[in-house]
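Other chains dropped; remaining ones untouched in position.
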Amino acid sequence: MRLLIANANTTQAITAMCAEAARAAASPGTEIIAATPRFGPEVISSRAENIIAGHALLALLAEHAGQVDGVVLAVSHDTALEAARQLMPCPVVGMTEAACFTACLVGGRFGLVTFGGVDTYRERIAQHGLAGRLASLVGVDATPQESVRDPEGVQRKVASGIARAVSEGAESVILGGAALAGYAARMQAEAAVPLLDGMACGVKLAEMLVTLKLPKPSAGSFAAPRGRNSIGLSPELAAMLKG
Amino acid sequence: MRLLIANANTTQAITAMCAEAARAAASPGTEIIAATPRFGPEVISSRAENIIAGHALLALLAEHAGQVDGVVLAVSHDTALEAARQLMPCPVVGMTEAACFTACLVGGRFGLVTFGGVDTYRERIAQHGLAGRLASLVGVDATPQESVRDPEGVQRKVASGIARAVSEGAESVILGGAALAGYAARMQAEAAVPLLDGMACGVKLAEMLVTLKLPKPSAGSFAAPRGRNSIGLSPELAAMLKG
Amino acid sequence: MRLLIANANTTQAITAMCAEAARAAASPGTEIIAATPRFGPEVISSRAENIIAGHALLALLAEHAGQVDGVVLAVSHDTALEAARQLMPCPVVGMTEAACFTACLVGGRFGLVTFGGVDTYRERIAQHGLAGRLASLVGVDATPQESVRDPEGVQRKVASGIARAVSEGAESVILGGAALAGYAARMQAEAAVPLLDGMACGVKLAEMLVTLKLPKPSAGSFAAPRGRNSIGLSPELAAMLKG
């Protein structure tokens, strides 16, 4: 099967890093292709950027509709996830969504450790209906830049964030955000509970949904758009709204 | 004060209709200006359209930043509301949000009656934190076209939707969506509870916030973006992300 | 319009202070009148006092029914708010309720900082249906007396309470209780997020509701009482129950 790893920001290096993580997680028969939006924010770190990136992501997906069997959104805020799911004829999974649901299958309540602010993660997890299974949200006081400059120092901060999540009742811990890619594998040995990586979980859940071959709904809010007019959109996106 | 009535779809007739409703509700000293996005869906009736319209709306708002004292989003899904609030230096209010909070001040639980599907309204109200005050969501089986063709028939359907909401515990009823604009005033006389119109509530709450003169936060997820790079956005929107 | 600022305790100095705050917030055309109950507790600091003050407040309101266009309850527990709303022919707003809903329109989750115990505030906010938007409740260890004796020391404690609320995710902070009146304006400059004052929010929301001219419901739990008999109540209150 072909899975599209769709970044929602315009930084190709992040796309490449996520594609690599996806290939490491993919099953033998899975081909990973990756794509970066043509417009939008370089990095998504605020509410406004997230909305803009949502449009950019849908435009990107429209270019691949019909050519891939499934999509993993390589963006930690699950940007435009529900809209992408409605638009595309194939399964779409968000990387943080995937990590959260995998954490549920591991058991009990989970924690999420990330760089910086956690408010929008709290909202997103609540929108997934999982507020009751969230034990702890930890914002590590570090930046992606710092993690390049002082990897060991940052890793110590992340380890302390994981320990705090466990002490607050987390039975597994998600490491959220592209900046923490690769940390789960590196830090698992010393952690008391499973560490979850969004790209790995996303690829496995997308593969699983593709093989289930569930049909697209013909009713409800996830039925494909049909007969919708628009102005100034990319031809591919406009065509998909038109149905 | 100057209030911007910002439509999120590209249908100028709807912008005009909302501006008229806003002017009817505005205080004497309030100047209403209205604007329509340069791109995006003609009407927002699905998840994908809503995301695309979010970007279009932010681009529109960026053109008016600094020139208005407050914004009312003239779109029933409160499209991109939180992002707009972060982006703009002035208060921003969504029309359905405004109606919901006004309903709370009227007392008890409220109902919402609209045309068509109600799933995304349920999600939006839950995101506003008001799931516990929602008594009833009624999707009237009618279309905007039908309301032009058979206004009396449609009004009977809406009246029956209002009655059902009241029987399910609603102590006030919001008439949601542009297609129901004007119905509240027309149908209030025969209704047992107050009927709420999103544009009227939105204008009054925006006026109220403007006069309160609350400062823009310097921390948290509603602080203005600063130093953010982007590609391919309108100059005004790119400049606002840059700070 | 005429707005009644109704205290629920019997301390006229607090009524006067609230009336002054209300006048500062009122629009040019708004006349503020203020009133104090004829019986009840000097200060409301417990559950029993709150119930007693509820009756005193309703008796007070009954004396003004028909002579005012709206009411703001100048009592931080929103004492008897729902009953007052049912009883009166005009809009009624509670000062903490007003601050909470205004905080929602500012965005995200809010904090509340007050003197002393916070348990009953938690319950009241949950009754307003806003538990999901409450990020932090901070009880500052200080008394109204202390704030007279050592204003700077108390202000430092309040500042530290605000900072704690922000660190717990508050995107705006309500300063609750009459003893903190005036602190919002004084402390806003050094705060990272908007500080909200219940009297100011209450006056603006009451003005807004008055101008909306919503009808009194004829059904449901907020319809005016009618034909109800009673013993030993003030003539005005007994008459209102009688309808």
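Just so it is clear, A, B and C label the chains in written order, and each chain counts residues from 1 on its own.
One rule holds in what follows: contacts are C-beta pairs under 8 Å (C-beta built on N, C-alpha and C of every residue); 3 or more make two chains touch, one makes a residue touch a chain.
Since the structure is predicted, the reported quantities are computational estimates derived from the model, not experimental observations.
For this complex of identical protein chains, the structure file gives a whole-complex count of 6 copies, while the figure shows 3.
Convention: only the chains that are shown with their structure count from here on.
Centre-to-centre separation of subunit B and subunit C, using mean CA positions: 27 Å. Subunit A and subunit C, compared by their mean Cα positions, are separated by 43 Å. Shown for subunit C are the residues in touch with two or more other chains, namely 108, 132, 169, 171.
Residues of subunit C touching subunit B in their complex: 25, 27, 82, 85-86, 91, 93, 97, 101-102, 104-108, 128-133, 166, 169-172, 188, 192-194, 196, 200-201, 204-205, 207-209, 211-212, 214-215, 217-222. Within the complex formed with subunit B, the subunit A residues making contact are 10, 38-43, 45-52, 54-56, 58, 80, 82-87, 117, 119-120, 123, 127, 220-222, 225, 228-233, 237, 240-241. Per the touch definition, subunit A reaches subunit C in the complex via residues 118-119, 122, 126.
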